[in-house]
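The block that comes next holds chain A.
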Amino acid sequence: MSEPVLMKGNEAIAEAAIRAGCRFFFGYPITPQNEIPEYMSKRLPEVGGVFLQAESEVSSINMVYGAAGAGGRVLISSSSPGISLMQEGISYLAGSELPCVIVNMSRGGPGLGGIQPSQADYFQATKGGGHGDYRLIVYGPATIQEACNLMMKAFDVADKYRNPVMVLGDGMIGQMMEPVVFPDTSEVRLPEKPWATTGNEGRKSNLISSIILDPEELDAHNWRLQEKYNRIRENEVMYEVAHGDDSEWFLVAYGTVARICRKVMEQARKNGVKVGLIRPITLWPFPDKAFKDVVHKAKGFLCVEMSTGQMVEDVRLAVNGKAPVYFYGRTGGAVPNPKSVEKRLYEMISGKTPVVSDYWEKRGGGAAE
Partner candidate 1 sequence: MEKKVIFHEEYCKSCELCVNVCPKKIIRIKDDLNRQGYHPAFVRDEDQELCISCALCARMCPDAVIEVYK
Partner candidate 2 sequence: MPRVTVFYGLYGSGKSEVAINYAMALLGRGCGVTVVDLDVVTPYFRVRDASESLRKKGIRVLAPADKMQYADLPVLPETVRRVMKTGEGQVVVDVGGDPTGAKVLGGLRDAVPDGSEVFFVVNFRRPFSRTPEEARRSLELVSQSAGIQPTGIVANTHLGYLTEVSHVKDGFRLALELGRKTGLPVRMCAVPSWLRESEAEIFAFTGETPVLWIQRFLLPPWEPPWEDAAW
């Protein structure tokens, strides 16, 4: 264990990548994640790595494709509009089964939006923002320490499944500072990549490609990918449940919003209200199990997001009609404050707040204070 250091989330993510053996970074500047490329541009040359600022996000994700295909451990980071530009490349990476780690420090949209924190890229991250039937493994860290740990894990998981992995931060996680301890990584050993295009000396030629014109073959390829995604569903789900044993009401949130909800939960429990918290850590695969375990006794789930309601759809699928699901959201960089979450929590408990479907009909998904 090394000494704790005080780090911004963005810096910590960059340092974690380097300690995980990442030696290649491609990117393009965008707020609020610039500390990642800036940090990488200082640190990578020190460890014999390559930092390259591309001419666009489009180009940078394709550099990642080339580098990953050549067997490198690669990181790319951006924020919402930049991640949108990368979707084509991400689809190619998934289709060609190339490992890489993508960080999205998301900001408010749609369009150019703003630069304040947001969780409105949940759909894009978890439902496949690009074309075709593919999945990213998506982590939603809530603390900087967790962001570090997940970054390190992300590279291994990416290599294990030959799939892109996304770390979805919510802007806040990138900008705030917390003490971090980096695990000992002196033993990091990168896996062999016999499929990589490194020159065909002494073997048959390797090909990295996602073009499969024969419908039967492409069908087979897609189902093989699905088998892989099923393995990921079985093995990689991560979540945290607080007070699952004695709670009837549950707050559901990921990322920094979960920390706000935890505060609300603690306050409510001080007041004698049995409230729990479900915090998905993998946003894909979504932790359905966390809900299945408690749904038989749950009276309601309040999903809180910095969006007009995206993860809440997965919550409803997981709950599958067995309990009402409620929603509270702020968007565009407005962060839900603990008091208004608390207010919504008590409204849910007292039956004063509509469940999600009514909510959208009556409020247009808005969330006025």
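Selection criteria: all candidates are chains of the complex that A comes from, given by their letters.
The rule is simple: a contact is a pair of C-beta atoms (placed from the backbone, for glycine too) under 8 Å apart; a residue touches a chain by one contact, two chains touch by 3 or more; residues count from 1.
Just so you know, these numbers come straight off a predicted model, no measurement behind them.
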Every candidate listed belongs to the same complex as chain A; state which one touches it: 1 or 2.
2
Note which residues of chain A are touching candidate 2 in the complex, please.
4-8, 11, 15, 31-32, 35, 39, 42, 114-117, 171-172, 175-179, 256, 259-260, 262-263, 267, 333, 335-340
